[in-house]
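One structure is given here, and the rest of the page talks about it.
With one protein chain withheld, the remaining protein chains of the complex are depicted in position.
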Amino acid sequence: MSALVSIDKLTVQFRGDRGWVNAVEDVSFDIGEGECVGVVGESGSGKSVTALSMLRLHPRGAARFPSGSIFYAGVDLLRAPERDLRAVRGRDIAMVFQDPMSSLNPVLTICDQICEPIRLHQGLSQAAARRAAIELLDLVRIPDAARRVDEYPHRLSGGMRQRAMIAIAIACRPRLLIADEPTTALDVTIQAQILELLRDLRAELGMAVLLISHDLGVIAEFARRVVVMYAGRIVEDAPVDVLFNAPRHPYTEGLMASMPPLEGGADRLYAIPGRIPDPDEPIPGCRFGPRCPHLEPVCRTSAPELVAISETHRVRCTPRSRPGALC
Amino acid sequence: MTDLAVGAVAGTLAPRRRFVLLRRLAAHRSFQIGLVLVLLLALAAIFAPFLTSVDPSAMKVRFRFRPPSAAFPFGTDNFGRDIFTRVLYGARVSLWIGLVVAISTGVIGAAIGVVAAQFPRLDPYLMRCMDALMSFPAILLALGVTAALGPRMESVIIALAVAYVPAGARIVRASALVVRELDYIAAARIAGASNFRIMIRHILPNSVSPLLVHVTFVFAYAILAEAALSFLGVGVPPPTASWGNIIAEGRDYATEAWWVMLFPGLGITLSALGLNLLGDGLRDVLDPRLNWRG
Partner (left out) sequence: MSRLITVRILQAVPVILIVSVLAFLLITLLPGDPAVVIAGDQASPAAIAAVRHNLGLDKPLIEQLGIWFVHLLQGNFGSSLMLNQSVLSAMGERLPVTLSLAALSILVTLPVGIFAGVIAAYYRQTWVDSLVMTLALIGVSAPAFWIAILSILFFGVYLRWLPTSGYTPFFPNPVLWLRSLVLPALMLSLFQIGFLARMTRSAMLEALGQDFVRTARAKGLSEWKAVGKHAFRNALILIVTAIGILLSTAIGGSVVLEQVFALPGVGRLVVQGILARDYPLVQGVMLIYGFAFVVINLAVDLLYTVLDPRVRYD
């Protein structure tokens, strides 16, 4: 049972005002073949940084990886030479970004942009690539694909642009699709369509999907397994129904509590008190401590480890990961 | 077309954010170097009478063509005039012209730009006029105006202002068009503010950042342009010293007294350098798009 992608103790540093700071620390999780994993967390939790690290897409010189590894097909993507990494990008592992307007090049046609990975990785001729591009646009349910393919991005609506981005990403039938907040910039009705599209594509193409979102509803809808991140660390990792019905980590509990109830009638929504710490803020012990309603003395002195409390459930919380803790 | 206009929104910030900008500015290396250069030159110009007791026009024919020495730090010219003194007094003229041109470009450009953005019916007329002025290369336009008005310091100022105002107006108009669509303008209008009040109190302050950057560069262009005009003989007339006409005079005997030409040229270069650095610093700090990368 070897995972498709295995992230092991990933630590990512960015250049801050006062030197390098940890944006992400000690992140480890696996993504299996065809698996559907969700990563949830607020802005600044490090989820996008983790995703970008998988293909080393940070701006040149902006990030460094002092320790940890990301293994795919026996190769550590963090240490591999650029040339090998480029063979993986777009072909085996592909990515869809949050804002389709800025992620598409405004001066090139859709056809041009879809054909690029096709011609690069599959060596097709211009004509063959164009045919493939039209097929892809059909696959992502863009109507009138043969005409749309020659349009420029600004002529498409937000939903269609995101579909075009997805088309670009799945062009070479990748084994893993990373979707970084794919629905955040879209209207709610379009969100549902895009998620449905991703679900169907996953089934059809048999690819694994890593879905990143701050929206619990999206995660609940889509993911089979969920990783919760806070302040650059994983705080909980569990199957989706377990996470939503019986969360262990106080942060996850707080997230669940802050969702508006389905039946309505809530006067005020619960909000976790306090705010997310800056990456260079020194906090002894558990980084969620200052905001945690169940803080214990041990939490202030020693930083909790990520502990497996069952075969599929891991938690980073000293009191909650003790054997026999919590009913 | 310029989305530097969006940077205009930076002007709406609460005082705390303004502080952050000022601190960033102070820490920016180009800005620091530029500021130091410009201040040094400005101080040298302002305190010229104290730095040298010599009269810039005083001719001491016994001392013609002396190379730089302790007595004459920059040497003397063919009339025996002290070049150091002339360069200092020339700084006063050249820097003053540059400053006035920059300020008037800013003020007039802002006025035209804001009015054009606020009154769409006037807009096309104003902009066609600006386009017409911008159809002439700046030096050529300045030549035309000084030709018409006669070679005097005032005509140089007017000529250069005429040359640089249109670009400033364009920039302010672009910012103002963006700011005009923002919600708080609508709020002000609903609250009953008149067009004039909206223009002055809301649109203007928030369109100012790109203009500030532009005006700094205009200061530099103006110094270079004035030097060129004076060099050609259509700018500041001798015997008033300006860096441009000192170079013009020095050219005739350049092989014998290279120092006459060298120092005013250095003065021009250093002033323009300082101002360009200042402008770069302002641009880097005030343009929010470049900011989020940090």
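The first chain written gets the first letter, and so on, giving A and B; residue counts start at 1 in each chain.
Please note the rule applied: a residue touches a chain if its C-beta (ideal position, glycine included) is under 8 Å from a C-beta of that chain, and two chains touch if they have at least 3 such contacts.
If you're wondering where the values come from, they're calculated on a predicted model, not measured in any experiment.
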One chain is left out of this view; which of A:D99, A:D138, A:D215 or A:D280 touches it in the full complex?
A:D99
Residue in contact with the excluded chain [from B:A58, B:A71, B:L122 or B:A147]:
B:A147
Sort through A:L55, A:M160 or A:L195 and give me the one touching the missing partner chain.
A:L55
Since one chain isn't shown, list which residues of chain A touch it in the complete complex.
55, 57, 59, 61, 82, 86-91, 94-95, 97, 99, 102-108, 116-117, 120-121, 152, 154, 165, 168
Could you pull out which residues of chain B are in touch with the chain that's been left out?
1, 128-129, 131-140, 143-150, 220, 224, 227-228, 231-234, 247, 251, 254-255, 258, 261-262, 265, 268-270, 272-273, 276-277, 289-290, 293
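Please note the rule applied: only the chains that are shown with their structure count from here on.
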For chain A and chain B, let me know how many angstrom lie between their CA-based centres, rounded off.
50
